[in-house]
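Here it is, the structure in full.
The complex appears here without one of its protein chains, the remainder shown in place.
What follows is subunit A.
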Amino acid sequence: MFDNLTVNQRAALLSVAMLVVGLLIWEAAIPAQKAAGELTEYERLTGGGAPKAGVPPPSDVLTKAWEQLSNPFYDAGPNDKGIGIQIGYSIYRVLTGYFMAALVAIPLGFLIGMSQVAYKAFNPFIQVLRPISPLAWMPLALFVIQDSEASAIFVIFICSIWPMLINTAFGVAGVRQDWVNVARTHELGAFRTAFTVILPAAAPTIITGMRISIGIAWLVIVAAEMLVGGTGIGYYVWNEWNNLDLTSVIFSILMIGVVGMLLDSAFGFLQRAVAYAE
């Protein structure tokens, strides 16, 4: 019955089937709340009559999602903003820190990739700084910068810089000598060689580094916003946890995934645009 479908159509069908089955299992696994029967006075006084908090069923989450997404930008005070505003804050912080990191990492990566001396001189610092969890910088950032917003951006900056720096250096160092020789026999200066030969040759590797970085930045922003608070999707998750609104927690977890996927696919698109076959 599926013989005349393409591979993509069959895969899509299977995905939908898995989603439906998964949601049904989830819905069925939530135990029905016991109806409050006859309670002793003691039980009533200790809150036994209230429904026990549990994981909400998917139908509740979907209702919540519909409610939130139909009005994403409302703003009703510091602790009650629409999901669109919260995600907007997170994306703004991620992109600010990320592009500042790109401005540092890509030129520095070029330098390290082109010069053996620079590579050897920078390498010990990179190797020590790279494995540090970005959140470990948070106390120092808060103390030095004295601004929670800027500290979150700094944490994004510091975690995005490494994959971009290392991939740029690797891509630039790996440019085929033949292509560099083409530039040399055409008497291109250092800048024109960098922009017309080395940059396009290393672009796929550089974009791969940028793609890894944006993924890490999006992972880190949630944790950073849980710490600094105020606004953002990470703060939103934590705030809803404090409100014991599990429906909102699950909904925002899904939104984090969707936004992360969109950011990644934007870079996937860029990657395909600069790819070349040898």
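Observations, loosely collected:
Just so it is clear, a contact is a pair of C-beta atoms (placed from the backbone, for glycine too) under 8 Å apart; a residue touches a chain by one contact, two chains touch by 3 or more; residues count from 1.
Here, contacts and distances are computed from a predicted model.
One chain of this complex is left out of the view, and of "Nitrate/nitrite transport system ATP-binding protein", "Na+/H+ antiporter subunit C", "Protocatechuate 3,4-dioxygenase" or "Putative aldehyde dehydrogenase AldA", the protein name its UniProt record gives is "Nitrate/nitrite transport system ATP-binding protein". When the missing chain is restored to the complex, the residue among A:104, A:201, A:246 or A:270 that touches it is A:201. Of the candidate positions A:15, A:79, A:181 or A:243, contact with the hidden chain is made by A:181. When the full complex is taken into account, the listed residue touching the unshown chain is A:278, out of A:3, A:41, A:80 or A:278.
Summarising the interface, subunit A meets the missing chain with residues 178-179, 181-182, 184-188, 196-197, 200-201, 203, 274, 276-278.
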